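Of the protein chains in this complex, all but one are displayed in their positions.
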Amino acid sequence: MARELSLNDIVKMYRDPQLAKKLVKAIHAEASKLDHTLIMHVCGTHEWTITHYGIRSLLPDNIELRAGPGCPVCITPASDIDSIVKLALEENITITVYGDMSRAKGGEGISLEDARSLGADIRIVYSIQDAVKLANQERNRKFVFFGVGFDTTAPATAYMILKGIPENLTILSSYRYVPPAVGALLKAPDLAVDAIINPGHSSTVTGMKPYKKYFDVSKKPMVFSGFEPIDVLISILMILKQLISNCPKMENEYKRSVTWEGNVKAMNTIFKVFDLVEGYWRGFGIVEGSAFVFKDKFSDIDARIVYGLGEPKSSSEFVRNAKCGDVIKGKIDPVECPLYMKECTPDTPKGPPMVSVEGTCRIWAEHKVTAIFKCRI
Amino acid sequence: MTDVVKMVHGAGGQAMQQLIKNYILRHLAWGDVDVPLKMLDDSGVANGIILKSDSYTVKPLFFPGGDIGRLAVSGTVNDILMVGGKPLALALGLIIEEGFPFKDLDRILGSISNTAKEADVPVITGDTKVVERGALDKLVLNMSGIGVRHPKLDHNIEVIKNFRKDFSSKWLLDCNIKPGDKIILSGYIGDHTIALLSVREGVNFKVDVESDVAPLVEPMDRALSVGGVVAAKDPTRGGLANLLNEWAEKSNVGIKIYEERIPIRDSVRNACEYLGLDPLELGNEGKVVLAVIDELAEDVLKALRATELGKNAEIIGEATNEHNYVVMETVIGGLRVIPPPIGDPVPRIC
Partner (left out) sequence: MCLGYPGKIIEIKGDYAKVDFGGGVVKDNIIISLVDAKVGDYVIVHAGYAIQVLDEEEAKKVIETWKEYLENIELVR
């Protein structure tokens, strides 16, 4: 069937230089009516777009864009990493894990990649389907899949579990639910957030609905944004207009993907398999109702139960002097951490925000952000 | 530095620079010649004779648009052209693994011959070695070459001196660039690496992209005939990002480029996005980047566009004294720094 617009057409529309120029001009005009404004987002992919397209260099000085806890590798509890490393080294279990998760160190200072060089069997996979395939191919080995990610990723795992996974595979769920974390950000007294850019794909799955109760309490502008540069510029303009008219609301910029109800099938699938309990986010703290744990009837595939691993807890999280926690929370920019681009680089990372491709420090480091160039408009 | 050599040390980026500076230059950076080793330019020059040695370990040996034979001739010929030379003769060193099929050897030698004829540079000497099975991966080769001063190089420099009286360099060197010089790219980037990836095992995609591998004799000839070219370089390992950072460092200038003006095929862009690669860091084997004095840039561009290999050339930016970085104005007008790559993200592309 011939479609009017190709995918390339859509991408080009959302990277249109002329439209970008006009949006930036409008942003400057609106911003001149405001004081200092802190806009936070919670998605590594948004941070990538912002940094890659140099969006901060286009904004007026009084508009600050900062990344909150939007990197799943970064917020995975150190104690979960320690537990799974122990399983790999002491019980000879094969661990299936995403690439950059394998490089994040736990509270004991060891990552799964380190464990591999100590003899553990660690396999890098791109999806739970890969893990299922491996477990099926090697029935004589015990496998654990490290379930890391947000509500965007959890449905795929829930779906595979409902379809049936091989007996020799169990899952350690460190999945987190994002809406309560946004609620916590809005409440955080040390952050003084003026507005939120909500994650695009996480909200595609959850819908806008779960965010309403946090909006109602905070009454701060909330815009659901896509990931192309035009999406982000429109979202910023939407926020500024709301602030000026003193009319905060939940607005959807990413209408081609996000809806009020979200992906109901995906959410139903998640809740057939998982319950929500209080969750610990590394670097951010405890967030009510934000951790996906397996329902009782799935305890035989829950690695936490099968191997007696215990609930994730806070521990001495990061190396001394590193400000990973403050970066993850969104209190500071990477350049304010004393280790950034000195001891801590993409080649020699000292903490998860530099390990993960969605970590703020890594994104900044790869784009060599130390100086921010400002354009004259 | 680590204590063993790793793949990244051969990848054309920062890690390789460390290997070169800490080991190779430490031992070999002596010798008083026109363009010595320590300048780390595309070729060396002694007594007016240009000399270049390059080894080729590309994998796979045969790829869409070319093979190791065509690559070897093009690569060495191009490096001689890049300092302002006219290639004169080539030397071929073959190292073959036991069990390598003669029909493949025949095909590679045919390619070497055809490409050498295209560039009008004969292979006049060489060497062949065979090693036992397992000692290396099928076949590697070394192609060395000599050249003399390009007949149009003096004219090119005279033209520069009309506008820049203090220009004293006798060759096209990475350290010749001054603020205001324009940067011209001869065509689409990323083709070679994406073409290679599309036939590598374990990577699951098909593209209609061929390697751009070619000797750049004609474009260089035309550009020098116009005049005003201060530096030339081919964006091989580490791509355009590596090249521009080398220029910025050696010439002590800043460089600004415009994302909108950089020619990249849609198919290459899409493949890069999906694979998480930056097209600016990918190697090319049939492209040249020229630094040209501002006054002659449009004329050089026109001359390039009249050639087959340069028909998609663009002026992509300029050198500046506003800063010392390589900065790109993104498609939406924002600015960001283009860092020197740690290494080419894809191994064994040349």
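Per-chain residue numbering starts at 1, and chain names A and B are given in the order in which the chains are listed.
Rule of thumb we're sticking to: a residue touches a chain if its C-beta (ideal position, glycine included) is under 8 Å from a C-beta of that chain, and two chains touch if they have at least 3 such contacts.
Owing to the predicted nature of the structure, the values given are computational and were not obtained by experimental measurement.
Visitor: Need the list of shown chains touched by the one chain that isn't shown.
Guide: A, B
Visitor: Per the definition of touch given earlier, which of A:Ser57, A:Ser102 or A:Thr152 contacts the omitted chain?
Guide: With A:Ser57, A:Ser102 or A:Thr152 as choices, the missing chain is touched by A:Thr152.
Visitor: Just one of A:Leu59, A:Ile171 or A:Ile234 touches the chain that is missing; which is it?
Guide: Within the whole complex, the residue contacting the unshown chain is A:Ile234.
Visitor: Pick out the residues on chain B that sit against the missing chain.
Guide: 198, 204-209, 266-275
Visitor: Footprint of the hidden chain on chain A, which residues?
Guide: Residues of chain A in contact with the hidden chain: 1, 3-5, 7-8, 10-11, 13-14, 16, 19, 22-23, 26, 29, 43-46, 70-72, 126-129, 148-150, 152-153, 155-156, 159, 163, 199-202, 204-205, 227, 230, 234, 237, 253, 255-257, 263, 265-266, 269, 358.
To be clear about the criterion, only the chains that are shown with their structure count from here on.
Visitor: Could you list, by residue number, the parts of chain B that touch chain A in their complex?
Guide: 260, 266, 270, 276, 323, 325, 327-339, 342
Visitor: Can you check the complex and tell me which residues of chain A touch chain B?
Guide: Within the complex, chain A contacts chain B at residues 8, 15, 17, 20-21, 24, 51-58, 229-230, 233, 346-347, 357, 366-369, 371, 373-375.
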